[in-house]
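The structure under discussion is supplied below as structure tokens; questions concerning it will follow.
Here the complex is missing a single protein chain, while all its other protein chains stay put.
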Amino acid sequence: GISSEEVSEDQADSDTNDDQEEVSETDTSDAEYEIQFAHVVNPGTAKGQAADYFADLLEERSDGQIAVSVYPDSQLGSDREIIEQMQSGTVEMNAPFTGVLPSFVPQYQVYDLPYLFEDREHAFELSTGELGDALNEYLPDQDLRFLGFWDGGFKHFTNSDKPIESLEDMQGLSMRASQSPLLISQFEAWGASAESIDLNELYTSLEQGTVDGQENPLSNIVSQSYYEAQDYMTYSEHGYMGYPLLISESFYQELPEDLQETLHEVADEVNEWQWEVSEQSEEEYAETLEEASIEVNELPEEEREEFREASEEVYDEFRENIEDGEEILDIVEN
Amino acid sequence: MIAILLFIVLMVIGTPLAAALGLGSIYAVLDAGHSLDNVTRNMFSGIDSFTLMAIPFFIFAGDLMLAGGASRRLIDVAKKVVGWATGGLPIAGVLSSMFFASLSGSSPATVAAVGGVMIPTLRDAQYTAKFSVGLMCAAGSLGIIIPPSITLLVYGVTAEVSISELFIAGIIPGIFIGFVLIIVSYVIARKQGHKPGEKSSIKEIVRSFLDAFWGILMPVIVLGGIYFGVFTPTEAAAVAIFYSLFIGMFVYREINMKKLFEVTKRSVLISSMVMIVIASAQIFSWYLTMEQIPSDIASNVLAISTNPIIIMLLITLILLIVGMFMDTSAAVLILTPIFLPIVMEFGMSPIHLGVVMIVNLAIGMCTPPFGLNLFVGAGISKLPLATVIRATLPFVFVLIIALLVITFTPGMSTFLPSFIND
């Protein structure tokens, strides 16, 4: 076997390859608390960087009392599997995609609604404020606690058929949707057909034309290379993607009060940091797309209004099917 | 350490592999202080995959092709067309594997689909069981080398490399390996004294062709369907099932309800056997990840030298060893972040590293104790696993030689992708 000292040395070695210079390595070999932070994205993305930054900062601020190991790239499974591991006490933290949470808290489906937020500021204020708090009410029943909300960016359309310039252009397109019932209704409300294709097969399906298009924020369109498999991208900002930063409630309760405070402090600081990094990387992704062969266009504001109006039935579906749906929408709309 | 020892002892006394792997992993998981419920959770997540569903589907489709008489007619065409050449049938087997690999992203599925038909045919033509199984298991490794490839896709996402470029990079190495296997088939067939079959008249060839028409249409539907984006590989497998069922029942009329039940039962048996091992392997893979063992081992080994050739040999060695025990996607996810910065230091292209890793891990699918191609090969040939392992071993050496050529000829991987950069 390998002793724990060797392990931490090796980690220090491999960390020098990362571009994270802000924080020095802390000796965590005698940490009292250990956090396994698992997530499903590449360490280079804004979310991945934030997870690493969170780990370093928390180790530093807790004077090594809390050690954090980050497991990126779905190493410990999908978002759903990581949450289940949090509930059974194997993993302590995750920043899951909101689209996975309805399996545990149906109210999180609110994030699947098209044109929910007006802009970034709106998304930030509500998600880290009133809306975040309201959804947080349902989390203790799942043994989860909300520490913050990380940005994934607004979703845009890509497809292989034509630039989307109006609602008309959506007619008859086959679009990949995740398994969320609301996302399927969204595309159907816009006259497209929705295909549920597994994320693993999305790239090949796009390249081979099994579906015409898909929706994702720039981070996924670029980091998963979807733009290479598609001919057109439309800046539509028709949906929002975010990641609530979650910690196991049982683990949180084990921490002494001062460490709980440190945890919140670090979470708040990293939260701000993550939104900045995410905004910067959006610009980089946009540059990548400009240099790529994909044809990019913007959906004009008056056309977005058409999409919004056509989405009304999706909102009704949310109100009718989700407990407290009305109250949650009131928070967003006021 | 004890976990691995336990695993080896259990395996050697003949404990079913799923249980041996499972017990070894359970020991490790509990010993590291993780709760027991991680065991079922990981077995579950190991097989809870839309992509992996293609394995039982292609096994089932292959069985139906066989039972429905389509395979027999197809092979009859192959025999008539290339049977006159020395080693014609095994060469047809390798070509079919290359053909199928361009349909499927998975190696075990390639073994199941092509081997299921070719192994009985080769044996009919007096080739030894060992040669037939070994060749088909080795040729099946092309499944993840020739695009599309699930493993290359995982690498591309992890290394942040263009997936189209990676896919294109796999073509020449894949064809090269196929070519090497064709030469080996010819040499062995010649050495074993297989006489070339009789030459068939054009009339006979045309007749066999017409008779096999519906069977020939099947790869056309599956291949065309995937390439022209009619369906995903898993969907293609499901379409293949119903297509072969249709021609087996209504065109060749060789399948009735009773036979259908028997065929399905057989597919259930083989698929379960293959998939339960994948499920058990996932426990071990999760444990390795959780304890960050592969990265520790790799960084220790790589501290030995800075010579590019030695490093590439060490990487090959690590991958071959890891490939013996681990699932390919898990190995790619864990090892890519460690290898990539090292090889970038001496200017190696990440595309080339991807191809090298994939060829390595493809070989790992033919090596014991955890070799998916071997399990499928044992399942479809009904030979004991030990026999299949011994039969595949000579081909593994051939594959390793091909791997070394590919590793030290980066141009093979980077030549084609260089065209899409312009």
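To keep things simple, chains are lettered A and B as they appear, and every chain counts its residues starting from 1.
Rule of thumb we're sticking to: contacts are C-beta pairs under 8 Å (C-beta built on N, C-alpha and C of every residue); 3 or more make two chains touch, one makes a residue touch a chain.
In the analysis below, contacts and distances are computed from a predicted model.
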Checklist entry - Can you pick, from "LLM class flavin-dependent oxidoreductase", "TRAP transporter small permease", "Heme exporter protein C" or "Competence protein ComFA", the UniProt name of the chain not shown? => result "TRAP transporter small permease"
Next on the checklist: For the chain not shown, which residue from B:Ala28, B:Ala189, B:Ile241 or B:Met412 touches it across the whole complex?
Outcome noted: B:Ile241
Checklist outcome for this item: Sole touch to the unshown chain from B:Ala28, B:Ala113, B:Ile146 or B:Ala279: residue B:Ala279
Next on the checklist: Just to verify: which one of A:Ser69, A:Ser193, A:Gln260 or A:Asn297 makes contact with the chain not shown?
Outcome noted: A:Ser193
Checklist outcome for this item: Contact residues on chain A toward the hidden chain run 84, 87-88, 100, 102-104, 141-143, 172, 174, 178-181, 184, 193-196, 198
Checklist entry - If you put the missing chain back, which residues of chain B would it touch? => result 10-20, 22-23, 26, 35-41, 43-44, 47-50, 53, 56-57, 60, 129, 230-231, 234-235, 237-239, 241-242, 261, 264-265, 267-277, 279, 368-369, 374-375, 378-379, 382-387, 389-390
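Criterion: only the chains that are shown with their structure count from here on.
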Checklist entry - Contact residues on chain B for chain A in the complex? => result 1, 34-35, 37-38, 41-42, 45, 49-51, 105, 148, 150, 153, 156-158, 160, 162-164, 226-235, 286, 289-290, 292-293, 295-296, 299-300, 333-334, 337-338, 341
Item to check | Residue numbers on chain A that touch chain B, as the complex places them | outcome: 1-2, 6-7, 10-11, 13-14, 17, 36, 42-44, 69, 71, 73-78, 81, 84-85, 88-90, 197-198, 200-201, 203-205, 207-210, 223-225, 228-229
